[in-house]
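Got a structure for you, questions after.
All protein chains but one are shown in place.
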Amino acid sequence: MNLAFDLLLIAALLWSAGRALTTPDLFRAVVLFIVFGLLMALAWARLDAPDIALAEAAIGAGLTGALLLDALGHLRGPVRRKSGLIAPSTVMSSEGAGPPAFPTYFLNGLAIVLAVALGLALAGALLLLPEPAISLPREVAAAMDASGVAHPVTAVLLNFRGYDTLLEVAVLWLALLGVLAVAGGRAPGRAPVTPRSARASLKVPRLLARVLAPLALLVAGYLLWAGAHQPGGAFQAGAVLAAAAVLLNLAGLLPGGATPRWVLRAGLGFGLLVFLAVAAAVMGQGVLLQYPPAWAGALIMLIETGLTLSIGLTLAGLFLALSGASRQ
Amino acid sequence: MLDPLPWLILLPLFWATLAFVRGPGRGGRLAVAGLLLQLALAGGLARQVAGEGERVYAVGGWGAPLGIDLAVDGLSAVMLLLAQAVALPLAVYARAYYAAHEEGARYFWPLAGALLAAMNALFLAADVFNLYVTLELLGLAAVGLVAASGGAGPVTAALRYLMATLLGSGAYLLGVALLYGAYGSVSLSILAPLLGADAPLAVFLAAALMLLGLMLKTALFPFHFWLPPAHGGAPAPVSALLSALVVKASFYLILRLWLDLFAPLATVAAAQLLGLLGAAAILWGSLMALAQTRLKMLVAYSTVAQIGYLFLLFPLATDTGSVASASAIQGGVMQALSHGLAKAAMFAAAGTVILSLGRDDIARLGGVSSRLPLTLFTFALAGVTLMGLPPSGGFTAKWLLMSSAMHSGQWGWVVVMILGGLLAAAYVFKVLRQAFLPVEAGTQFKPVPRLLEWPAFLLALASLLLGLRAGEVLGLLGAG
Amino acid sequence: MSAGLLYALAGAALFAFGVAGLILRSHPLRKILAFNVMGSGAFLVLVGLGQRDGTADPVPQAMVLTGIVVSIAATALALALARRQREHGNDKEERDA
Partner (left out) sequence: MTMDLSALNQLLAVFLLANLVLALWRVTRGPTPADRLLAALLFGTTGVALLLLLAHAGGGMALVDVALVFALLAAITGTAFSLRAWRREEDDERP
């Protein structure tokens, strides 16, 4: 029966992903992709990975879904320009105009053959793989007492491999920089102007936003606190915060914009700066990111709190910058 | 005493974040100060490596396999020096450039800081998953820089660049997943001794995926399609950073994986294939450069060609005996260094021409020789390195590669290198000839600040003098 | 066959889907979906393969959390670029008209 569950879930995953990439209608593709994200969250739950399930539900399905739905209106309609990966003129698809030429058939065929070969080779390789020589879970378990937290994933994320996380926070901040650079520099962000006719339709979303935003704040606080001893932590908490901001923006209660003022810029950089400062400060006693054992728990909590704020702002900023930029 | 190793990663992140908080367009002076410090730190680290050899740094004090290790040896020390040495003059140049030309200036400094941090972190990483994170950091910073001016051309180029770089890092990540599944660790020092020629199929697949992904990021022919529009369309300081450094970072990683981790899997056939792609890149890139009508596109296609030389080292260093192999690796690294310096100078010079003339059509460069003599001289000096004439670093590089080819009896590569040098001479002289023509009627040369011309000149001079100091560089390379 | 290995196999298939989609589809939005599918595939291989023996392994789980954050960062940047590109296309059309 377990196997039946897994096979059904995997079939649904493959079907939704495959259809999202092949269905001719973009809207349908995005909805299928959101469904794919939800199914992935279920798969993570099934794989004993509740931390990832949380992140996937909040980031993968929630925020990515909102970003895609918001972008959809701007990216639909006839495509005037190709942005093919190989070359503008050699790859076409059903979204382009005109029947594909012979080299297109050939290249498309080649790509399909290569992808199928890759999939089969991977499957074969996975089935033939012997057991690994090293067991990291055992190493993690042995070092848990010195990590300052009680939840293994948090210990890996913020202590054993905290350096990865430092760089990853930088990646997120960097993406916002890129979005601001591309979307910004135009009309300053203002609350979306709502025509009288549309105002009535915002009634329900506004009510929803007013009820859900405080609730989201509460959930974010809970997830942050929970991270020390059970699944949760800064990323999930930040994502829930960001989702609340997105909802407020959609309901017209929070202005979008791509030119953050300095307080907001400080908030966006705050988490990274705290992380960097802690990483540097502990070097007085040892090496980069080596927390003194007695302080490890407190320092990790400090970093996570800063990160929750900045990750929330950054993720929300990714949406608000785009949403504000398009409403000039 | 300040340990230079972690600070090479923290410092650029610090000034990048502070520049962001200070606001759009701010932070240039902070960046120059930070880069000065970084250059000193990289110098200090190189001296450490030259004196004490390879060094491992366990972040968080945990050590592999539980924690993440950083490591520095001769190769990474040389690459770190190159990155800071190119970035510092470019930062001085960029301040002058953006003072005259505001487009794309708003987030240049934070993006550039993140780019430098990513590169330094990549050169120091000794953990395949950590390398993945640095690759993503580097890729997104580079794409952001290309797109920052917001124009139609750069945005399209940036989107294509982003898709290529994401496909590349996706393939790399799957390779990491397979390695973890096979051995239970992602640390290079743990994985290397476990990996043998009898490795399971998954490990061969991992090697192929990681190398392919990185080739896409390095823009090796035929994966070069994204490079010319991205490097040619970005503002000049960005083109210089990207062409001089960013493609070298993924090349460095290919070299490191080939020589260390995947050495037991490396076959002569695979090495010959890489060499053939490199040869095709040299010829195709040079011919395309020759066919360009815009100066920056010519310089960008020249990068496609010069990347080709880097890949000639693989057939020369695989199963050819220690003498040929050592000289091939030295030649490849010298090529990465001298091309880095020369290409930064060349793009900076092209940017100066654009700022002064307002355009970069090669056919209408008349008068540059008399109005911008220093900039033209910079371009010519950098050209000497690309052609591989003595005493430049490019000459040393090609001489080392050729002697390795002769040693192992692979004469074909010698022919390719000679042809490549001739073609480079052809496209460099195509520009110089136009520049020496008289000023076209109605052409206005805007005066340019000296801080625009001198940093570029210093970079070109460094690429030329590198040949004279090759002994020291190669000594450092062999130290760890 | 353990559940981990089963999901790793599904991940391999998803990765191949994503690669094919990224190469074959031309619309930027579709490419963005494709690389997300590709990433999810790689994540499933990473965690599934690490948990072949049926015990949870926090190390690849933490790595996937990192990967998810990187994915949304790249998605947002790609969407921003695609939208800007489309705006330029629309501007051009208006000028041409």
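Labels for the chains are A, B and C, by order of writing; each one numbers its residues from 1.
The rule is simple: a contact is a pair of C-beta atoms (placed from the backbone, for glycine too) under 8 Å apart; a residue touches a chain by one contact, two chains touch by 3 or more.
Since we're looking at a predicted model, the values are computed, not measured.
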Touching residue (missing chain; options A:Asp70, A:Glu139 or A:Glu168):
A:Asp70
Selected from A:Leu212, A:Ala280 or A:Leu302 as touching the chain missing from the view
A:Leu212
Would you write out the residues of chain A that touch the absent chain, in ascending order?
1-2, 4-5, 8-9, 11-12, 15-16, 19, 23, 27-28, 30-32, 34-35, 38-39, 41-42, 45-46, 48, 50-51, 53-54, 57-58, 61-62, 65-66, 69-70, 72-73, 76-77, 201-202, 205, 208-209, 212, 215-216, 219, 222-223, 226, 230-232, 236, 240, 243, 246-247, 250-251
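One rule holds in what follows: only the chains that are shown with their structure count from here on.
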Looking only at C-beta pairs that count as contacts, which pair of chains has more of them, B-C or A-B?
A-B
Geometric centre distance via CA averages, chain C-chain B, whole Å:
27
Just how far, in Å, is the C-alpha centre of chain B from the one of chain A?
30
Contacts with 2+ other chains: residues of chain A:
81, 83, 85-86, 122, 126, 129, 136, 140, 160-161, 164, 168, 171, 174-175, 178, 182
Residue ranges of chain C touching at least 2 other chains are 8, 15, 18-19, 22-23, 28, 31, 43, 45, 49, 52, 63, 66, 70, 73-74, 77, 81-82, 84-85, 89, 92
Residues of chain B defined as touching chain A within the complex:
3, 6, 10, 13-14, 17-18, 20-21, 23-24, 57-62, 65-68, 104, 106-107, 110-111, 114, 117-118, 121, 129-130, 133-134, 136-137, 140-141, 143-144, 147-148, 150, 155-156, 158-160, 163-164, 167, 174, 178, 180-185, 190, 194, 200-202, 205, 225
What residues on chain C touch chain B, complex-wise?
8, 15, 18-19, 22-23, 28, 31, 35, 38-39, 41-43, 45-46, 49-50, 52, 60, 63, 66-67, 70, 73-74, 77-78, 81-82, 84-85, 88-89, 91-92
Chain A partner, complex, touching residues on chain C are 3-10, 12-34, 36-37, 40, 43-45, 47-49, 51-53, 55-59, 61-66, 68-77, 79-87, 89, 92-93
